[in-house]
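Data block below; observations after.
Apart from one protein chain that is not included, each protein chain of the complex appears where it belongs.
Labels run A, B and C following the written order; every chain starts at residue 1.
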Amino acid sequence: MKDIREDIAWAKINRDILGSLENPRKLYWVIVTCALAAFGVGVGCEIYQYRTGMGVANLNNPQVWGLYIATFIFWIGMSHSGTLLSAILHLMHADWRKPIYRFAEAMTTFSLMTAGLFVMVHIGRLWQFYYSLPYPNERGIWPNFQSPLLWDAMAIFTYLSSSVLFLYVGMIPDLAICRDHLHEGWRKKLYTLLALGWEGSDRQWRNFRVTYLTIACFLIPLAVSVHSIVASDFAMSQQPGWHVTSFPPYFVAGALYSGCAAIITLFIILRYVFRFEEYMTKSILKKTVRLTFAISMVWTYLNAVEFAGVWYSHDEASKAVLIEKATGIYAPFWWSMIFCGSVMPLVLAFKRFQTNIPVLFAVSLLLNLGMWLERWMIVAPTFSHGYYPWTWENDQWPSLIQWGMVFASFGWFTLLFMVFCKVFPSVSMYEVKEMVYHRSLHLKKGETAEQGAH
Amino acid sequence: MHRLLRLSILLMGLFSAAGSYAADATQPTLTTEDSLGPQVVQPIEFPHNRHAGLRNPNDPTNSDPAKGGMEIDCQYCHTYARRSAVAGIPPLQKCIGCHQSIETVRDKPRIQELFKYWDAKKPVPWKKVHDLPDFVRFNHERHIKRFVEQQNRPTQEACGYCHGDVKSMTVARRSKPLTMGWCATCHQKAHPVAAEGGTPIGNQAYWYSFQKPVADASGGAVKAQGPNDCWQCHK
Amino acid sequence: MSVSNLLENWSRFRHFHPVDDKPHDPYKWAMSIDLDACTGCNACSVACYAENNIPVVGKERFQHGQQMHWMRIERYWDEDGRDFPDQGAQFLPMMCQQCEAAPCETVCPVAATNHTADGLNSQIYNRCVGSRYCSANCPFKVRYFNWYDYPTTDNVWPAEMSQQLNPDVTVRGKGVMEKCTFCVQRLSAAKVTAKGEGRIVREGEVQTACQQACPTSAISFGNLVDPESRVHKQWLAQQVEIDKDEQEKHKEEGGSELRGYRILEELRPYPSVMYLERVRESAV
Partner (left out) sequence: MIDSGSVKHLAGHPFDRRDFLKVLGWSGAAVALSGCGNTSIEDGKETVVSYVEAADYVIPGIGVYYNSTCAQCDAGCSINGRVREGRVLKLEGNPDSAINRGKTCGLGQAGVQHHYNPDRVREPLLRNGDKGETITWDKAYALIAEKLSSVKGEEIAFLSGGVSGHLKTLLGNYLDSIGSKNHFVYEAVAPAVLRAANKKAYGMEMPRFNINKAKVVLSFGADFLGAWVSPVHFSQQYAQFRKGVDGKRGVLIQVESKMTLTGANADRWLAVRPGTEGILALGIINALGASGLNLSGDVAAAVKGYDKARVSKDTGVSAEQIDKIAALLKERTPSLVLAGSAAEGYAHGSQNAAAINLLNQVLGNVGKTVEASASVPFPQMAPAKGNTAALKSLNDGLAAGKYKVLFNYAANPVFTAPGALKFKDNLAKAGFKVAFAHYLDETALQADLVLPLDSALEDWGTQVPEYMAEGAQINIQQPLMEKLHANTRGMGDILLNLVKQRNPEGYKSFDDYYAYLRGALLQNKGALGGGGADDDTFWNETLTKGIVKLAGPAGALSGKASAVGLSLPSPSAADAQYPLQLIPGVTASLRDGRHANQPWLQESPDPLTTIVWDSWVEIHPKKAAELGITEGDIVEVASRTGSIKVQAYLFPGIHPDAISVPLGRGHEALGRYAKGYGANPFQILDAVFDKETGELALHETRVKVSKTGQRVIAVKDEGAAGGMQAGRKIAVRMSTDEVDQSEEI
């Protein structure tokens, strides 16, 4: 099985991929409509919550965070695989990433944007949000640089802006192709503007390569740090179940894991919707699946490390939280998380499933469910079973407003992502051409060698 | 490539320089059209200038209202300021106390209005001119004690730090911004280390910046006058 | 002002551990609560509602765990499986412990809660953006969030009742965190009076609302720095020191014969509230 056919003509590549900007399958419009509707639900919830107060989310003391923060971490985590595919694999010269890195990178950007929304939704006085920004003000006071939440805000903002930049820079040659091939209209103007006068000269290519490489190098530590910092929100606090040294790598692993799972899901959708069967081949899917499997095992290992660390420590409160997770009211969710996160990926170990699209679609969704549950299981049980027994509680259940908001975030993400894929080429044309070229060279070399042997 | 690098370094430098300048230079200002502050319509247009304004040296009988005031001390009417956190408005009784024996102005419309309230035993519904937000605690008594009693400054000067030149106004207007940054400008300039009576510095509040801690001469506890933690002024 | 300040004070970042080498002077407000005298009658809690403009949230919101009582009375039972709790119940008034190294302070993104020179843990309502991180990190869970806009909620403060509101205390709107302040409005008033007279606040001059109401005088409150204060003497007699995470007396074999202890002291928040253990007669 080949990653890509070596004999695709460049013109065909242009035609196929530019086609995705024109006429997707009907399913595309179904998805966009559903996403829009889901997002609308969230808007309604937020308006109601903003006007009435956070109480409508059925948060309480001590359960002050709930699904908003859990889903926030989920989306931050989701963003990591884009960087993995586009930057890390780029540096490692794994060329099979080429047809899929663009949409992965877009996924990074949009999931960060979704995560950012949750910060807003979560905050009690959204209208005073600007207090948390370090800007010069007449009061002469700064935000608290000690707070992991502030680090968070900064890390996410930096990561988001870098990701956008990376996505954009990597798109420039393709934008030029779009510019050159599209009919007149607003899109042509847009591409003209964004392509920055790209002509494909040698000098341009050289500068482009260096810039792209530089940003990729810059982005990798950012990606690691951003989720480490999100982990610090918990690890830096003092609460049982949160104050865990291994949280940063654990979070990063979890992030890559959920990101990879999401890539599988989106891979399958895009492949169908935009008729990318030629480019997003099953062979590439298989590689992604294997990567996912590897990461899932890392995550499982780190999970075990965390449990063992707690279990063999003298921290009775943390132990109590762990036992509560496994046996208390959250037990069904916790065990589902273990099942989805550590048992489900074993399916991916079987070769026959590694290219079975329906199975992979289902499994990838379950993996993501598991990872979402993981975030919830980090946040909620500590609140309901913290240091102070008097405030333990087990009847807090997120209200429909919270669920609505979580639901809507998927709508918002899908909406952004789908619109992006329709407006911009979601498969990198120039990189695919490169790939095809390299593969054909390789093939030729192989053929030559073969002939020589004869 | 190098040019690009140089350009970005230059840009970043410019940006941070501008940012830090902006951070240091932000000064609170009034946002009204003139420097006297917003106008407030009062039930009776009380002429502060007539009561507190300077006497006209050429008019010993002080008969012409257009030309001079009577130099009444602020605290003659606003007696609560030295005794309480709030300055308050004097009771109607106070106005009448003088005005019932000043026959010359009895038929003036404003005075007639005043007596109407008095006869009905109804308080005058004055509008607040200097109205701090409800989460702010400001203590008049402390400021009067410090400036007027300890440092012997003239009342009008001391009150004027926050209330402006009221003696030149008719109806008082808020001519200072009264914002947090504005309070701080004074408290940072005018309150360096004091030998006695200062409060030692906590920790975090300073770091967030409000007031710079200064070590005293002996190198001992760090002391500062005036507000030094948020709870001094916020309630 | 601000950038230079930021840079200059960088080195002071958390440098001043409040309980290290520099003791508070002239004030360090602290409390001690005698659990042997506390009867669990709730007078302190109601007094706190009256003094601090605490909203009554109503049945439904109480059920959702959204109650706002800054001072709660906890009731514990013995856990030895007897049929009857024949040594009575254990009551514990719990409010913000005004920790010296408060876990809530470091995590607030906007510095709405921080330490005052008097050793209080201040909460600045108007600075709060409502991230609720402070509550998440509070080991005692004594911070209460305004889940709704109580001032505009029906029947919380109808027109007549709003006249009872204490003008010295801000009425909190939705989205801000609040907690026990050790009645800071009373403290600052007392400090102003004292300062006007060129002295520091004397023992007995200021009481918190809970202390004032407590029918058994189980609560003492005062200036821990002042050697004349009852609180100072009590802490001394009980050998409880504010900057310890484990008291010397507890290190000895066999435990101590003194009653003073602080809750969750081992987490090193250095609480400013000392409790005195309840005593039960061994002869019956």
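Operating definition for what follows: a contact is a pair of C-beta atoms (placed from the backbone, for glycine too) under 8 Å apart; a residue touches a chain by one contact, two chains touch by 3 or more.
Fair warning: this is a prediction, and the values are worked out from it, not measured in the lab.
Looking at the complete complex, one finds that the omitted chain is in touch with A, B, C. When the omitted chain is restored, the residue from C:29, C:70, C:144 or C:157 that touches it is C:157.
Here one chain is not drawn; of B:54, B:102, B:132 or B:186, the residue touching it is B:132. Hidden from this view is one chain, which touches chain A at 125, 128, 316-317, 320, 384, 387-395. Touching the omitted chain from chain C are residues 35-37, 39-43, 45-47, 49-51, 56-59, 62-63, 67, 69, 72-77, 79, 83-92, 125-126, 149, 151-152, 155, 157-168, 170-173, 175-176, 185-186, 189-190, 192-193, 204-207, 209, 212-218, 230, 233-234, 237-238, 255, 257-259, 261, 263-264, 275-284. Annotation for chain B: contacts to the undisplayed chain at residues 37-38, 40-41, 80, 83-86, 88-93, 117-118, 121-129, 131-135, 174, 177-179.
The rule we apply is simple: only the chains that are shown with their structure count from here on.
Counted by C-beta pairs in contact, the busier of A-C and A-B is A-C. With centres defined as mean CA coordinates, chain C is found 34 Å away from chain B. Centre to centre, using the average C-alpha position, chain A and chain C are separated by 43 Å. Centroid to centroid, with C-alpha atoms defining each point, chain A and chain B lie 54 Å apart.
Counting partner chains per residue, chain C shows two or more touched chains at residues 1-3, 5-6, 13-14, 111, 127.
Among the residues of chain B, those in touch with two or more other chains are 19, 23-24, 26, 184, 204, 208-209. Looking at the complex, you find that chain A touches chain C at residues 52-55, 58-65, 122-126, 128-129, 131-132, 136-137, 140-150, 153, 233, 236-239, 383, 386-388, 390-391, 393, 396.
Those residues of chain B lying in contact with chain A across their complex are 1, 4, 19, 22-24, 26-28, 179-182, 184, 204, 208-210. By the touch criterion given at the top, residues 19-20, 23-24, 26, 85, 133-135, 137, 139, 141-142, 145, 184, 188, 197, 199-209, 212-213, 221, 228-232, 234-235 of chain B touch chain C in their complex.
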